[in-house]
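Every protein chain but one is kept in place in this view of the complex.
A and B label the chains in the order they appear, each numbered from 1.
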Amino acid sequence: MSLGYLSTQVLNGLSFGALLFLLASGFTLVFGLMRVVNLAHGAFYLLGGNVAISVTAATGSYLAGLVTAVVVTALVGLVSERLLLRPVRNNELLEVLVTVGLAFVIADLCLWAFGGNPRSVPLPEFLTGSVSLGSVTFPKYRLVLVILAVAIAVGLKLIQSRTRIGTVVRAGVDDRETASSLGIDIERVFTLLFVFGAALAGLAGVAAAGILTMRPGADTEILLFALVVVIIGGLGSIEGAALGSVLIGLIDAFSRLWLPELSYFAVFAPMALILVLRPQGLLGKAV
Amino acid sequence: MRRYSGWAATAVLLALLLIVPAWSQRYVLSLFTLAVITALLAVSVNTLAGEAGLVSMGHAGISASAAYAVAWAVRDQHGLATQLLLALLVTVAVSALYGITAMRTSGLVFLMITLALGVMVYGIALKWSKVTGGQSGLIGIRRPESLLDPWAFYYFCLAILAVTLVALWLFGRSPLGLSFRGIRDSESRMTSLGYATPAIKFAAMMLSGLVAGTAGVLAVWNSQFMSPSAAAFEVSAMAVIIIIIGGVGAPLGPIIGAGLVVGIEHWLSSYVERWPTLLGLLFIAVVILMPRGVAGVLWDRRDGPGSTLPATALLRRSGGVRPTPKPPADAVTPRDLTDVRGHHQKGS
Partner (left out) sequence: MRMFRSTRRSTRWLAAAAGALMLFATGCAEDAGGGDGDESTVTVGFISPVTGFAAALGTDMKRGWELYWELNGDTVGDVQVQTTYEDDAGDPEVALTKARRLVEQEGVDMVAGPILANTALAVADYVAGQGIPTLQITGADDLTQRAFDPNILRAGYTSSQSNFPAGTWAYDEGHRTAVTLCPDYAFGWESCGGFVSAFTEAGGEITKQLWNPLGTQDFSTYVSQIQRLDPDIVFIGSAGGPDAILFYNAWQDFGAAGIPLVGNCCFADEVFLREVGDKAAGVQSFTYWAAGRESEEVSTFVDAYEERHGEVPSLYAAGSYLMAQITAQTLAETDGTVDDSFIETASGLTFDDSVYGPIRFDDYNNIVGNVYLTEVVEREDGGFWNAPAETFEEQSQFWTMEPEAYLDQPVFSREQTQIQ
């Protein structure tokens, strides 16, 4: 097996991992800070991707598609949080179930609005074509995905550790009563976070629409990957999501190459193993 | 008066289940059969949630595994005993896998892990086509000769459901059953009292898994084919929604919940094209407006046979990543365990 071939596979795995990170980061953020398991996260992803495709087709501008998609998913996130999640706040099970219902509704409305055909977004000129590095040819867009994911990861980490918002968010979660007594409006912080998570899912949808397709069922398929990534990496941890994404991306690519017969166990086995040996995930805080 | 309304509702429910199918067409009978089998799966989720406070979103993975086992055995021309033995082995193995991976977690983390496991089973069923037939599934499965008549099969399923409910009710009064509730009410208290809580959770998962496996066997006997959609996330989520509608912990809640969900789903999908949207909205409405479920309305909390636990009593504590907050001041001590139900009502 040549080095060039091997490095192609590594890059394949990394680019899929990058996509998973975009999706998983929003999921883990909302879970880690709000303790909401948002099972509509995959539906937000589907919505984002579909809106981007339609707007890009209508206006001819990829940028317009991208911006509209992120704004629309953020708005849907806002309405969902205010209208549906707030009435059941502080009850984790009911929150999850509301997001399950929401996922059904959004996915079915996507089918109604965008049809059942698999669709992907036409990429602008500067994102298409391939880059050659020695003997390795690699699609430009996949490299862009990796760069985007790294940028988002660094950005999230900085926001969390360096900004006032980050401090507020951490305070709000660690001790709600103290936070309220300090005059921090926890409800508002939570709304903001949920909207941000939804927007990230929308962005992941737009990014995925460049290499994958948006179609009925794509939401739950990708949500599973995000879930596994987050469980492996450690719930609520951005670094964990990053590590989990890279691992799952690579495992997915290489298992199909080396163990085609067992590729369906390949993603599952590390999750089970990690849960037994380290239930909190690779980078999760101890229980 | 409420004391009697609970028993009355139970009697009506029983009469409905026993009498209506006897005079109905096969289609109505098939809906009743489906509802009873769905109820059994919900009972298995309900046991774990109501007794041990663990909400699983992946139980379809267990029932589907058992169903695949029966399907393989039937296609390999094995007799009833081999079919059931294989189903039992697979159920135990898969439940153990669920138990081992999830026993050290609780709350939302438990929910997410079981969800992931359930979807994994679905993925394997879909992709390991050499064994499962993949998307095309396995056809040509026949249930045992003596149950071929659809009416006989319906009453058989109903009997299994009844036996399961009685067995679980008796179990709930055994020492192990009481320790399940101890975990539900305060895991940290149980741990500090020296109970091996992971082992208890594992046992709870195995018990619940056996019920789910039974539901799986009945399901494959009912449809007489097997396909990955039996393990789909929607099936697992539906079971949880059913117990919410029926009232968490209410022994008869799953039957009411399953009846409503199966009925509404099949009725809506025949008349409304956008039925998944409507069904989703209905779920959200139920969760927001009636977290104690329909059973909570029909049965008095204290007296009837269908005593429920408000869903609000579940998962209100955090489990998993963050340190568990102090148990509520009125948490149950093991000495109170026998009176756990009455104790809970104080809070509501």
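The rule is simple: a contact is a pair of C-beta atoms (placed from the backbone, for glycine too) under 8 Å apart; a residue touches a chain by one contact, two chains touch by 3 or more.
A quick note: this is a predicted structure, and the numbers were derived from the prediction, not measured.
Although one chain is omitted from the display, it touches the following shown chains in the full assembly: A, B.
Summary of contacts with the chain left out: across A:82, A:157 or A:256, the touching residue is A:256. By the touch rule set out above, chain B reaches the unshown chain at residues 25-28, 30-31, 34, 123, 126-127, 129-130, 133-137, 139, 223-225, 227, 229-230, 232, 259-260, 263-264, 266-267, 269-270, 273-276, 285-286, 289-292, 294, 296-298, 310, 312, 347-348.
By the touch definition given at the top, chain A reaches the unshown chain through residues 5, 8-9, 12, 16, 87, 108, 111, 115-120, 130, 137, 139, 141-142, 211-213, 215-218, 221-222, 252-253, 256-257, 260, 263-264.
Definition applied: only the chains that are shown with their structure count from here on.
Those residues of chain A whose C-beta lies close enough to touch chain B in the complex are 31-32, 35, 37, 39, 84, 87-88, 90-94, 96-98, 100-105, 107-109, 112, 220, 224, 227-228, 230-231, 234-236, 263-265, 267-268, 271-272, 275-276, 279-280, 284-285, 287. Within the complex formed with chain A, the residues of chain B that make contact are 55, 57, 97, 100-102, 104-105, 107-109, 111-113, 115-116, 119-120, 123-124, 127-128, 233, 237, 240-241, 244, 274, 276-277, 279-284, 287-288, 291, 311-312, 314-316, 318-323.
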